[in-house]
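Note that one protein chain of the assembly has been removed; the remaining protein chains are unaltered in position.
Labels run A and B following the written order; every chain starts at residue 1.
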Amino acid sequence: MASVELQGLHKEFGNVVALDDLDLDVAAGEFVSLLGPSGCGKTTALRCVAGFEFPDSGEVLVDGKDVLGLPANKRNMGMVFQAYSLFPNMTAQQNVEFSMKIRRRPRSERSKRALELLELVGLSRQAERYPRQLSGGQQQRVALARALALEPAVLLLDEPLSALDAKVRVQLREEVRRIQLELGITTLYVTHDQEEALSVSDRVAVLSEGRIEQIGTPAEVYTHPKTSFVASFVGTVNRAEVTVLSASGKTVRWGPAVLKLETEAFAYHDGDAVTLYLRPEDVTLGLGRNGTIPSGGLFNGRVTSITFLGPVTRVSVRTEVGPVVADLSSAEALELSIDSEVSVDVAPGALRALAS
Amino acid sequence: MAAIAVPTSNKRRRGGHGRLQLWHVFWIIVAVLYFVVPLYSLLQFSFEGSVNHHSAGFHWFLTVFDDPQFRSSFWLSVQIALETVLVSNLLLVPTAFWIHLKLPKLRPVMDFVSILPFVVPPIVLIVGLVPFLQPFTFIYSRPEVLPLIYVVFALPFLYRSLDAGLRAIDLKTLSEASANLGSSTLGTLVRVVLPNLRQSIISGSLLTVAIGMGEFTISSLLSFNTFPVYIFNIGQSQAYEAAALSVISLLLIWGIMIGLFLLGRGGRTSIALGATR
Partner (left out) sequence: MAVTTAVEAAPEPVAVRIRAPKSRRSWKGSLRWLGVLPFAAYISIFLLIPTGELIVDAFKGANNNFTTSGITAVMHGQYLQSFTASIELAALSALFGGVLGFFLATAIVARGAPSWLRSTMVTFSGMAANFAGVPLAFAFTSTIGVGGVITVLVKHFGINLASSVPLSGTLGLALVYTYFQFPLMVLLVIPALDGLKQEWREAAENLGASSFQYWRRVAMPILLPSILGAMVLLFGGAFAAYATAETLSGSTGNLVTEYIANLLTGNIIVNTQISYALAFGMIVIITVLMIFYAALQRRANKWLR
């Protein structure tokens, strides 16, 4: 188990900046996700740690020691690739044994350890199968077992689930987390899937254009986005351009409504234009009784679309301040239909304001 | 992964890769030498001086150009090559079209048949052909027999090329659309399929020209004085002339290869395996 520090990593491909002085500290035993859209530099950062890519400047420290001078095959890091990384000429067990064979571990020790690891990933019965005889999910389990064989200091996962079916993906990400917790191994996990990152990580680092926009626990990143990029990339969000009514009272004017923000730091002045962020699940809708105009909300609107998503139903409402999206429990949403007149309200403390 | 950044500080040197690169460069140099040295020597020979040790310049080339046998053998080979192209296309284009459209289950059979010319190389085929064709004197004694035989060796290349071309176009939809517009099958072939197959036909035909111009075994054994046979005979006594003729032959092959390259089917390169060796 080891800590990992990325200090001022900078990398350019031609004139494209892939990493823009990226800093990241990962504590020993921590599970940190690098989350961002494609091209944000998350994979490049991971490959710099693994030794497949070399930064133009900056350092990668493992337990305080610089590893950039070491080639990839001396870094003792386990890596799981996106897909198709298993050696096709070896069985699952031989794949897992590969690194131990390279290290000339005795045969009995090798096969014992390999079988243990296959057991750990739930594939002890498929040990003799070749990669082409395994499903995509099983292949990635073997790849994980293979990466863990030498008890690496750090586990690196590069979008390991992105080539899999949605159902397998959810199942496998939980398993990755279970195994990580069981072994207590420091883990860097690259993904573009925010749900995946939020569900398994100790901390999530949101990347954009080669920099970390925000790093924090999944809850922090989700509920307290620090930048508009984070707010809109992580989860769905309603956005509204508003003006500050009173900086001291932390109030803003949104259409006809005056809203009080419950943020601690409010570094704006009266009259500033700011952007409000509001999660759909923090929006509540009220239905008028017996065809009356509903009251009690911030403003009224008409339902324009209803999308059933399983446990929740996403409802779009056209209001005088523009469209607002709300996630209601599906039971609640049953009362609504297209063109229903509704009142829109916001849960207290749910509003975030960021400079426009 | 295309880019390997050149390290700007010694910290980022890639372990072990420097040696590997040198290893690659070594093989590239060996290959380039193997490729270039015989060509250089051939050129050197063809331009080499006569008795007085002065560079002969184009002397040997001019000598062979003056030889009426050069002209007749070259012309014969050109004729044979063109006839081979004509016959093989007339035979294979409609056949490939028909098989794709009406008898797709014959395609594996065709794949197999188009391998057979490799299994039965020229030297073997001629053993069987001589007694078989000998009774038909009117064709056996005429040089026109050569293109008829060469079609067999053009088959793999032309058929493969046509097969790939036909697979690339949706023949069924095309022909149904054209039938829908009132075209007959023949009309479909001429107006719709041929234009779409132009590239396949040209690239297959270029290789066929290479075979027709370069084939030696059968023409020499049937005693026809084709261009390669002529070079062979000259080479028995006149080394410089033979070198000059080889240069001409080489330029011819390269012209064809460059034609194929410019045709550029995604950088594909084809080899007239076997037939000219």
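In this section, contacts are C-beta pairs under 8 Å (C-beta built on N, C-alpha and C of every residue); 3 or more make two chains touch, one makes a residue touch a chain.
Computed from a predicted model, the values in this text were never measured in an experiment.
Asks: Using the document's definition of touch, tell me which of B:81, B:166, B:201 or B:242 contacts the absent chain.
Replies: B:242
Asks: So which of B:62, B:190 or B:250 would be touching the chain we can't see?
Replies: B:250
Asks: Name, in rising order, the residues on chain B that touch the hidden chain in the full complex.
Replies: Per the touch rule, chain B residues meeting the hidden chain are 1-2, 4, 16-17, 20-21, 23-25, 27-28, 30-31, 34-35, 37-42, 44-46, 91-92, 94-95, 98-99, 102-103, 106, 113, 115-133, 148-149, 151-152, 155, 175-176, 179, 184-186, 210, 214, 216-217, 220-221, 228, 231-232, 235-236, 239, 242-243, 245-247, 249-250, 253-254, 256-257, 260-261, 267, 269-274, 276-277.
Asks: Extract the touching residues of chain A with respect to the undisplayed chain.
Replies: So the residues of chain A touching the unseen chain are 50-52, 71-79, 81-89, 98-99, 101-103, 132, 143, 146-147, 149-150.
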